[in-house]
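A protein chain is absent from this complex, but the other protein chains hold their places.
By written order: A and B. Residues from 1 in each chain.
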Amino acid sequence: MKKKLTSVLAASVAMSAVLAGCGSNNDNNNAASPSASASASPSASASASASPSASASEPAKVDPFSMTVRHIQIGEPRKFRLAILNSVLDNVKKDVPEVTFELDGVEDSVNRFTKLPAEMAAGNPPKIFSLFAGAGDAQKYAKAGRLLDLTPIIDELGLKDKFLSVLDPWSVDGKVYGLPIGGNTEGVFYNKDLFAKYNLEAPTTWDALIKAADTFKKNGITPIAVGSKAGWVPNMFVNTLIGRIAGENTNAGFITGEAKWNSPDVVSAYQQYADFEKAGYFTKGELGKTYDDMLNDFIAGKAGMMFDGSWRNSAFTDQKDAEGKPAIGAALAGKVSYIALAPVPNGKGDQTAMNANYAEGYGFSADLNDSELAVVKSFIKNLYSDEMQLRGLLEDGVLPSMKLSDESLAKVTNPLLKEVLDALKNASKTFPHFDQIVQSKVYSETETQLQKLIAGKATAQQVGDAIQKVQDAENAASAK
Amino acid sequence: MPATAKKAIPHIFMLVYVVIILVPFLFVLFSSFKLDNNEITQHPFGLPKSLSFDNYKETWVKAKISVYFFNSLYLSLSSAVVGVFLASATAFALTRMKLDTPSRWIYQFVLIGMLIPGNVLFIAQYFLVRDLHILDTHWALFLPYTAGALPFSVLLLSAFMKSIPHELEEAGTVDGMGAIRMFLKIILPLSIPSLVTVFIVNFLGNWNEYLLANFFISKDSLRTLPTGMVGFRDMFQMNYALICTGIVFSVLPVLLLYMVLQRQIIEGLTAGSVKG
Partner (left out) sequence: MKSALKNPYIYLMFVLPTIVLYFMFFIYPTITSFYYGFTNWDGLNDKAFIGLDNFVNAFKDAEFRNSIWNNLIILLFSTCIQVPLIVIFSLLISSVKRFQGFYKTTVFMPSILSTSIIGILWGYIYNPDVGLLNSILKTFGVDTIYWLAEPKLAMFSILVTNAWQWMGFYIVLILAAILAIPKDIDEAAMIDGATGVQRAWYLTVPLIKPIINVVIMLSIAGALRVVDIVLVMTGGGPAGSTDVMASYMVNKAIKFGDYGYGSALSIIIFAIALILTALYQLLIARRQERIEY
């Protein structure tokens, strides 16, 4: 009988061994695949030689180890950004040969609103991850002690003065916890061919914008493409409307109580959005459309305009990716223009102010061993370099977050990208999106309420009241 | 009404039903061979122009379906096997061993589990799994899957084992068999039909589980088929031909298995739900 017992136990132990074995097997499989894909990426960056500083600080002998890199560069429109990330990781591997990277690509809002919050709560975020700036993200996690303090690394690498003054939403008490890969502004992309076809003026004035929208609508073309399945997409437009109608300083006032979501000005910004909605200016069935659907509709010529972030300009270039495939919107290369939203009649504040954000970047787990820390250092050194900033600008159309020489900036030849830079240059001042200012619960509420507004389930006033209620509660909580 | 026409009526209704079941699959199958969205919109019902397997190659490479598939397979298998084994041992002790008072208590204790809807425990299990430091490993799914199936499995197997005549063990005890041998040699073989039922119910439950798999695992290489496929859809949301190929890949093996084992699967699942 004893014999039986041991054999039963042996069986169950064997079972668990199989389970564990399979798990580790898998790890190996996967560790191999991203490196394979990484090596397939352009090796243009090979020239950036491995500086010994990072590897020198390492222990003499390190066993091979694997690190997870959570990124959001998935899908066709973000492939140029992914190529840059892969180049950076290749460079890091030259500094720290023992490391293999496990790339974990996740859709942007899934990462920001689902994966990272859960992982932060559980205390097991990936070692390197795509992070969003502001009170709802980087600052919240930093305060909870989940993020690596980058200040010493920045000092050591001499990066302190290289960044534009964009690190505030990444900092808590003067310490930096994340770094933006670049910047963007949000404005209007429009299809020049369609505007020419219907004899329309560029939507630089409010009247021209309305006239264009009406004309498109009459001709069965969606005036403004939008994909509101994820609330952040229509929120871009709302943010700029708030800046135009209630003034560019409104956003900053929400957390101090100086501005209120249910103030007449902010409500009339929401009302403006609702009026566009009612006039049928947006994509039909927008609540079921994803962000990529929105781009797709615009590329297919189904829509005349779209309100989007400047990062989208890289979808309309004629450059090819590493595999020789064209950009997703290559057919529209040279046929798309980008401008700031036209001044809104009777809008308060500066009507030429423009939204500008440096909110997308990388953060690192506070829980790192020495070898992992060496990798993080090398990652920062390689990613936040003049070379990668310039590549980001030229290949991916992302505005630099670091100071680039005029000489470098002069390399921009893509006309659409030039328009983006011009739009920003012409802006009298800039203001950040409220998504990096307000608390995460407030931000989530803005998405929920905006979708209700779109669905016709709430009025502009109700939307303002509902958001302000959450804002009041959060402001009270943080005052404690 | 002529008798033949009358006989045809049920068939007509059933045919409509069968068409509603099958057409989505055919649509997905056809779409998976098509070049792009354009071809799908222009000829939604048509056969693909050419039988190209490009989408299949691309999907296989890009979606790591083989990895997801294998993960799902061995997780579902291992936790179903372990679950059946643990539950049958417990059911044996509860119904065949002569410690009635603890058995009654344990039975009632396990019965409580049947009242708790699975997803209610989601948050608490998430933090439990975190505290065990198994988040983002397959243990984070293996343990809840195995545990989650226990109440039902124990109840079903207890009901079955209760109905086995007691004379059998009496003969066994006369032969000098111990409890463990009695369990393995007499009761377990006799319980095979209900073991199969429990196994199938648990296996399919694990195979299809989405909620825990979505939040307890974030490494791509550890994902199971349901969550892996949702990630794949999010990644290629504009390329419907590719998504359809992914669907075909993930559905086909299950359907093949179903064709072979349909009788056991149907009987297992239905018997399981009724007796439970």
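Throughout what follows, a contact is a pair of C-beta atoms (placed from the backbone, for glycine too) under 8 Å apart; a residue touches a chain by one contact, two chains touch by 3 or more.
Given the structure is predicted, the values throughout are model-derived calculations rather than measurements.
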item: Full-complex contact with the absent chain, from A:Met67, A:Val92, A:Val106 or A:Met120; value: A:Met120
item: Given B:Leu35, B:Leu77 or B:Ala93, the one touching the chain that is not displayed; value: B:Ala93
item: Of B:Leu35, B:Leu73 or B:Ala147, the residue in touch with the unshown chain; value: B:Ala147
item: Interface residues of subunit B (partner: the chain not displayed); value: 7, 10-11, 13-14, 17-18, 20-24, 27-28, 31, 37, 40-41, 44-45, 86-87, 89-90, 92-94, 96-99, 102, 106, 109-110, 112-113, 115-125, 127-128, 143-144, 146-148, 150-151, 154, 169, 173-174, 176-180, 182-183, 204, 207-208, 210-211, 214-215, 225-227, 229-230, 233, 240, 243-244, 246-247, 250-251, 254-255, 258, 262, 265-266, 269-270, 273-274
item: Absent-chain interface as seen on subunit A, which is shown; value: 5, 113-114, 117-118, 120-122, 140-141, 143-144, 146, 228-229, 284-289, 440-441, 444, 448, 451-452, 454-457
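We adopt the following convention: only the chains that are shown with their structure count from here on.
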item: Whole-Å separation of chain centres (CA-atom averages), subunit A against subunit B; value: 38
item: Touching residues (chain side subunit A, partner subunit B) in the complex; value: 1, 4-5, 8, 12, 15, 18-19, 22-23, 26-27, 29-30, 33, 68, 70, 74-76, 102-107, 110, 114-115, 118-119, 122-124, 126, 290, 292-293, 296
item: Residues of subunit B touching subunit A in the complex; value: 64, 67, 70-71, 74, 78, 81-82, 85, 126-127, 130, 135-139, 142, 178, 180-181, 184, 215, 218-222, 231, 234-238
